[in-house]
Every structure is written in structure tokens, then in C-alpha cells.
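Omission of a single protein chain aside, the complex is shown with its protein chains in their original locations.
What follows is subunit A.
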Amino acid sequence: MNEWVFFINNVMVAGSVSGSIYAIGAVGVTLIFSIMRFAHFAHADMMTFGAFMVLLLTTTFPAAGASIGIPTALIMLPLAMVLTAALAVGIDKVFYKPLRAHGVKPIVMVIGSLGVTLILQGLIRLFAGTSGQSLYVDDRKEIFRLALPFDGVRVPVVITEPQIYLFVITLVAVVALHLFLNRSRLGKAMRAMSDNPELAQASGINTNVIVAVTWVIAGGLAAIAGTLLSLDVTFKPDLSFFLLLPIFAAAIVGGVGHPYGAIAGGFVVGFAESLAVFNWNILLRPFRDSFPAWLDLPTNLAFVSTEYKIVVPFFILVAILIWRPTGLFKGKVI
């Protein structure tokens, strides 16, 4: 039984944590693609920017959360979402809009977004420094150890406070996005524009407004993903940047342009990573006595070691591109 608790902790919990973060990040990437038809590489740094805003606000008002009983960083999250959304709209106005107005090819937009990545990374390093900083400034990070009510189970299931917030907020964000896209006229107008921009214009849909709304949603979601990631680990200026590959893998696995696909893709990549680095020898341990004597299993039976975790999304990406290039869900249109 203890072995299975290890499995829950290292695969189920860890997979859900990274899956949630990839999912929220990938939804933003996929929405931007479906409306503007380019891969937005600066997305990870918009995540970092959101977390940085939370860090700034939290260090300015460290005691704000204590009175309500939730971490200050979470109280500051809505404000950081607004600031990141404003940044996203601003970046679009300054960098991407002039390119669109010239009718450039998507690859030019992609390279433009690489430039934005460099700018954002430089600026964040300039103001935040390069070291890791905890978003728990004045609060204590609670760690819950849930003992399972079975005989002989000594190992508890471990979940931290930010992980619980992560699951709850991911669920809320996904439901809110679903309602927005399917119930509100603005959401439907977004779907219409991703389907046929020319007809959307001729139907009186203001495509400039839709583009701005897309950036607001993508920026808000990026702030959520970046902040929850930094709460779980620590704030570092390059933390989110290293998630760029898994996030793009998640978006492509799900079918680019398809928000539900991006969510599914996020969890596929997250669980694949945690399954790949899990030491399967642990699960075999109870049966060791019944193994034949000549069978000498190595102590580490993981598919890849933790340092090479990044190859997992890469392999998934290659596999999907070979066998199902449109993604799990057929992509392109919201």
C-alpha cells in the first residue's frame, strides 16, 4: 500500500500540478493562435510578468492576506491579472498591431514575439534580480499530510496549500472560459472570427475589439499560470520560460486553436512527464520475494531521469505530429 501512496504523490499529484499549469498556459497560446494565427512565443514571459506583479504587490502589502486567512499572493492575483492583461494589450498595440497592419506573414509575427520575449526577460531580470524569491512573504506555506485509513499505511498523501488553490482556480478558470465562449455574444464573436475573419467583419463584428479581448483573456490566464507556478515553487525570472516547450506541446497535442484540446493536452503532457520520471521499481518492491533469483532489477526503473524531463513533451510532440497532426481534437477553430 505504501508503494501506491508514493505513486499518488509522485504521479497523480505531481501530474495534476504541472498539467493544470500547462493547461492554463496552453489555453492562452491556443486562443491567440485561433484569432491571430501565429504562435506567441512571449507567452511564458507574460506568465513570469504576472507572477512578478504578484511578487511586487505582495512585498508592498505583505500583511494584506493575514486578516482574511488566505495567502497575500492570492489576494493580489486579480490585480496582477488586470496588470498583465493591460501589458498584453499594450504589447499588441506597440509590436504586433503594426505588423498585422502591414499584412505580414505569420512567421514574422512569431519572430516579433521572440523579440518581445527577450525584452520582457531583460526587463524582469533588471527589476526582480535573477535569484529565486518566495511569493510567501509574510505567510506560511501549509503542507497537508493526509494519512490514509488503511492498516499498515505509514506514508501520507502530501498536498501543499498552493496546489489546492491551483486545482480550484484551474477548475474555475476552465468553467468560466467555457461559459464565456459558448454563452456570451462576445465569446461567440470570438468563435466566429476564428472561423472566418472576413465574414465576421462583414457581419458587423469589430475585429479590433475581438483581438483586444483575446489579449485580455490570454494575459489574465498567463498571470494565473505564472503565479500558481511560482507559489508552488518560487518566483524566478526564467521559471516559466522553461515551460514554453511543454505548453506549446500541450497546445499542439490538443489541436492548435482548440481551447478544450489545450486543457486535455496540458494534462496529457503533465501526466506523461510524471509517469516518465516515476521510479517503477517502487511498485515492484512488494513482489520482490517472488522474483527468480537471477532477476536483478536496477534500483531506478524510471523511463528518464528527472533532469531529462523536458524530452517527454518533445517526444509526445513528435509522435502527435507524425500520427495525428491536427491534434487530439481537430484544431484551428475555437
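The criterion applied here is as follows: a contact is a pair of C-beta atoms (placed from the backbone, for glycine too) under 8 Å apart; a residue touches a chain by one contact, two chains touch by 3 or more; residues count from 1.
In this section, contacts and distances are computed from a predicted model.
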item	value
Undepicted complex member, UniProt protein name, chosen from "Response regulator", "Cation:proton antiporter", "ABC transporter ATP-binding protein" or "Exonuclease SbcC"	"ABC transporter ATP-binding protein"
Among A:Leu31, A:Ile205, A:Ile282 or A:Ile316, the residue in touch with the chain that has been omitted	A:Ile205
Contacting the left-out chain in the complete assembly, out of A:Arg37, A:Arg100, A:Lys188 or A:Lys309	A:Lys188
Subunit A, residues in touch with the chain not shown (by the definition above)	180, 184-186, 188-189, 191-192, 195-196, 198-209, 213, 333-334
